[in-house]
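Below: the structure, in structure tokens.
A single protein chain has been omitted from the complex, and every remaining protein chain is retained in its original position.
What follows is chain A.
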Amino acid sequence: MADSYYDSKDLRNFPKISEWSEELGEKFFDYYGKVFEKGALSEREKSLIALAVAHVVKCPYCIDAYTQDGLQRGITKEEMMEAVHAGAAIEAGANLVHATQMMKKYNKLSH
């Protein structure tokens, strides 16, 4: 057994999750594949969204995968970092917007 919770080599085995639940696994991978096909958004745009979300959900596998995917698509490091900041700003905003609740509660309890 590896002595850490995350092993980058585990990503290679991701498709094997279908072996223990074939129908759900296949449905997931079909859906996943379809989501990242070119649609109203380009594959490039979707790759940058995935990279930003990968950071928000703090998934090291996803960060490895979408950094590589971005490189393959010719996405520059400046574009990648801006995408990460977009995710980080929403995350910070989601935190800070709760301050309105704090302010409301504070004001209600104070006189």
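Following the convention adopted for this analysis, a residue touches a chain if its C-beta (ideal position, glycine included) is under 8 Å from a C-beta of that chain, and two chains touch if they have at least 3 such contacts; residues count from 1.
Throughout what follows, contacts and distances are computed from a predicted model.
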UniProt lists the protein of the undisplayed chain, choosing from "Cytochrome c-type biogenesis protein", "Radical SAM/Cys-rich domain protein", "Peptide/nickel transport system permease protein" or "2-oxoglutarate ferredoxin oxidoreductase subunit alpha", as "Radical SAM/Cys-rich domain protein"
Residue touching the undisplayed chain, where the options are A:71, A:90 or A:103 = A:71
Option touching the unshown chain, where A:10, A:26 or A:43 are the choices | A:43
Residue-wise, where is chain A in contact with the chain that is not depicted?
-> 12, 42-44, 68-69, 71-74, 76
